[in-house]
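A single protein chain has been omitted from the complex, and every remaining protein chain is retained in its original position.
The chains carry the letters A, B and C, assigned in the order they are written, with residues numbered from 1 in each.
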Amino acid sequence: MNSGIVTNLWLIPAIPLAASLAILSLANSRRKSAAALAVIGQVAALTLSIVAFLPTLETPGFRASQNFTWFTFGEQPLRIGWVLDPLAAAMLLMIALVGLCIFVFSVGYMADDKNFTRFFAYLSFFSGAMLGVVIANSLLLLFVFWELVGLASYLLIGFWIERPSAAAAAKKAFITTRIGDMGFFLGILWLYGHSGTLLFYDHGSGCLESAGLAMLGTSATFIALLIFCGAVGKSGQFPLHVWLPDAMEGPTPVSALIHAATMVAAGVFLVARVYPLFSLGAINGVTPSLTVVVWIGVTTALMAALIAIAQADIKRILAYSTVSQLGLMMVSLGVGGVAAGIMHLLAHGFFKALLFLGAGSVIHGCHHEQDIRKMGSLRRLMPATFLTYAVGMMALSGVPLFFSGGWTKEEILHATAHWPKSQVPYYLILAGVILTALYMTRQIIYVFFGKPRAASEHAHESPRVMTMPLIALAFCAIFFTVVLTPAWPWLHAYLTGDPALHFDSGRLIQPVFFVSLVLVTAGIGLGVLMYRRAGLQNQHRPAKTDPLEYAQPTLFHFLENKMWLDELYDRTVVAFAVVSSRVSDWMDRYFWDGLVRAFGGLGQLLGIFTTDLDERGISAGVDETTIGTRRIGRVVSGWHSGQIQTYLGAVAIGMLALLLLYAWLA
Amino acid sequence: MNSVAFIVIAIFTLAAGLAAATLQKLMHAALSFAVTFVGIAAFFFLLGAEFVGLVQVFVYIGAVAVLIVFTILLTRRDVEKDRMFNWSGVVIAIAVFGGLIWAILKTQSLSVAAPEIPALTVKRIGEVLMTNYVWPLQCVGLLLTAALVGALILVMEEKQ
Amino acid sequence: MSPTLQLFLIVSAALFCIGLLAALSRRHAIFILIGIEMMLAGANLNFIAFWRFSSEPHQPTGVMIAIFSIAIAAAEAAVGLALVISVYRHYRTTNVDQLDQLKG
Partner (left out) sequence: MSASLDQIFVSGKQWLLSWLASAPEWVIQIASSFINIFALLGVFLTLFALMSVLERKILGRIQNRYGPNRVGPFGLFQPIADGIKMLIKEDIVPARADKIVHFLAPVLIAATAILALGIIPYGRDMTPFTIDGGILFFFAVGSTTELAVFMAGWGSNNKFSMLGAMRAIAQMISYELPLIITVLPVVMVVGSLMPNTIVAAQGGYALGFVPRWFVFTPWGATAFILFFVSGLVESNRTPFDVPEGESEIVAGHMTEYSGFKYATFFMAEYIGMFAITGLATTLFLGGWHAPIRMLEFIPSYVWFFAKLSTLLLVYVWLRGTLPRTRVDQIMNFAWKFMLPMAFTCIVAAAVWHYAGRGPAGWLWSLAVIAAVYFTLSILLDTRRKFAPRTYRFAE
């Protein structure tokens, strides 16, 4: 009894993908058609997403899937399908909406680029693939779209292919995530081996339903961890986070869409999607796999927040902030707050896209300067950008009450505080919250306050097509709050399928609210204290010394260089690869080559014998034949007059001769 | 079948054919060629293969004859009249004709009268063409496409 | 009295030989094409006549072959005439006697 939208859910990813193909087939000069096609495709996807959202609103805990056989190998039918439940519907809506804002923004941001049409083709392609990830009801289908998303990310990071750094970043992103995907794929194989199905929900026999889970037993832990590898890679979790900051080489709308709002969220989404695997056999809500998730998340969150403090590139700060927030979401999932994690994911999608687009607007306004130390005083020159950016900053820092980020962060804190296994993550996350507020304050002060410096003297406000999406996203970031508060936890109820939902103002203020308030105030206050002078000094020149660098140069350099992790990987993983390839090279050159040479020598010896035989015995006979043939040829070539009618006559005579021969024989 | 019609058509066709083969002016020969094919189409009508007759007129008069006259027009600077005549060809042609006639007359089983047959409708031809002969049909389609492209490329002006 | 198969065959043999005559004895390339077309038409007449006089007239094999042969003849005429034109462009002649560069 699937409703029409479930049967036709495939249209949502198919429309942007088709739009992408259509754009690719356009000529390079047809910019307007390309942009129009992409935006129309996205609007269509958004409309369908809203249509898909409606049935999940009506029935709490709605879940419907549509499965069919893709192909059969041997006797095993491989089935794929799509599923519609609150998780998918909410993600669809968020991705389509944020995507639309970013598409519109890109029309302005990329206006001068010569590969404008290609850009929109890639964007549409990405959007389609990401929507596909969300609706997939089969681990295999999810993996396919997952890889398509990876491909789109690769293409877009390396969009300015003529820059060597962009090409290198694209390669790095692709290879690093591939390491995680290897684990993911192994997990898929293992799961298939045990349960015989890759469908999530299949009327009771899917791998996430009780019957399928029962077949897994203890191996569920390992499968979950392998799948988590994929999530680690895609969501930039420690130790595979190194690609995400480098991915900022792509155009800023790409960073906003892929590396902040949607694609990196795919890892979190994946964990949430296969959560039953992680929580199988949980005692008091704790399983080994979930514990791993928590610790990885905590490490990532804290480490990235620390690094962000010492960065100077406006996009890199946001990139590390993204890594940190993703870590936070992982923690939330790990401690059992699935709904909280997803809520934070959705809220984060809006305000991080907002921040990135704001950064894009700043970069656009400052003539492609990305160093925050060269900016300043932009609040007067770019008021719309400043206001929306400030909203995004507040939401990210977790300022309570009016900003969506505050409430979701509170939920996560609440969930983490009640983790039975250890209290350490809770305190580490509290530190992370302070750090977040700190580095965001630092960034805002550098960019928007103080005196104008080198890059910001001739800054200008961005065109309407770029500010409108910013304003739209800012509204989302604020009004999203309405469905998040504990007083009326509509989104929480929606995600968990809890029908009992009523308004209770008494729940609005909880102990953790004050903790959060204190922490954020502390972070922002500390930031203002530390950096209030930074913005004022060195007019017309880049701010030279960071206050933290001044106070703790060693620590600052440690953080500025990303805790030397890239270098560590260079010395260990890359070095190992280089050494092993040298060894293989040596083997190839000397050992295998020697064998080949030995055989070759044998062949040469044989050749010497046969040559002798050939020259003496066979050649003489062949020579005679050749001479004879040449003589005959000379005679026959005389008949070959080149006159077509002679040939035709010969054919006719031949035909007559055949006729006579036949008559004579018959 | 009417023997009067047969005789009239045969004389008409063969006379036009001979004219096409022997007339001096190329254009006259080409037009006689068209007339010959009208005659052959008439034979097809007489034999009850109306569809083939119509196709014959359509293809030969409408397309091939026009092509030929166009070619004559385009190569006009050359000889408009072709006086040279190769008598050895005549001898060979007559010899082949003699051989064929001898073979036809010698075969006794050929002097049969036509049986009564049901009319061959276009529908029937269409059915057969789309079932038993569908692959030859596709091949002919491919061949015609190839010929079209090939002819175009051959005649295209080479760019300086 | 109605004509027998033999008469049709004689007519088609005559057509064939007239075509052969045109193809063999005329010097202009277009005559060769005309001759070939006539030979093909003679063969077609044969096919149709054999179908008409066969004992299984519900199988229109002869008609089918005639239709295909008309299609092929059309293709041949198109390519042949294109060749004549391009030869004329290169050598300024359509006299086949002068086109003998492929002699042995």
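Quick note on the criterion: a contact is a pair of C-beta atoms (placed from the backbone, for glycine too) under 8 Å apart; a residue touches a chain by one contact, two chains touch by 3 or more.
Source: prediction; values computed, not measured.
> Could you run through the displayed chains and say which ones the absent chain touches?
B
> Going by the contact rule already stated, which one of B:Met27, B:Ile117, B:Cys139 or B:Val155 would touch the omitted chain in the full complex?
Candidates B:Met27, B:Ile117, B:Cys139 or B:Val155; residue touching the omitted chain: B:Met27.
> Of the residues listed, B:Ala20, B:Ala42 or B:Ala65, which one is in contact with the missing chain?
Looking across B:Ala20, B:Ala42 or B:Ala65, the contact with the absent chain belongs to B:Ala65.
> Using the document's contact rule, name the residues of subunit B that touch the chain not shown here.
Touching the missing chain: residues 25, 27-28, 31, 34, 50-51, 54-55, 57-58, 61-63, 65-66, 69-70, 73, 119, 121-123.
The criterion applied here is as follows: only the chains that are shown with their structure count from here on.
> By the contact definition above, name the pair with the higher C-beta contact count: B-C or A-C.
Higher C-beta contact count between the two pairs: B-C.
> When the centre of a chain is set as the mean of its C-alpha atoms, what distance in Å lies between subunit A and subunit C?
That pair's centroid distance is 68 Å.
> What whole-Å value do you get for the distance between subunit B and subunit C if each is reduced to the mean of its CA atoms?
The separation of the two C-alpha centroids amounts to 6 Å.
> Which positions in subunit A touch two or more other chains at once?
Correct list: 645, 649, 652.
> Going by the touch rule set out above, which residues of subunit C reach two or more other chains?
20, 23-25, 97, in rising order.
> Provide the residue numbers of subunit A that touch subunit B in the complex, in ascending order.
645, 649, 652-653, 655-656, 659-660, 663
> What part of subunit B is in contact with subunit A in the complex they form?
Where subunit B meets subunit A, its residues are 86, 88-89, 92-93, 95-96, 99-100, 102-103, 106.
> Which stretch or stretches of subunit C touch subunit A in the complex?
Within the complex, subunit C contacts subunit A at residues 20, 23-25, 32, 96-97, 99-104.
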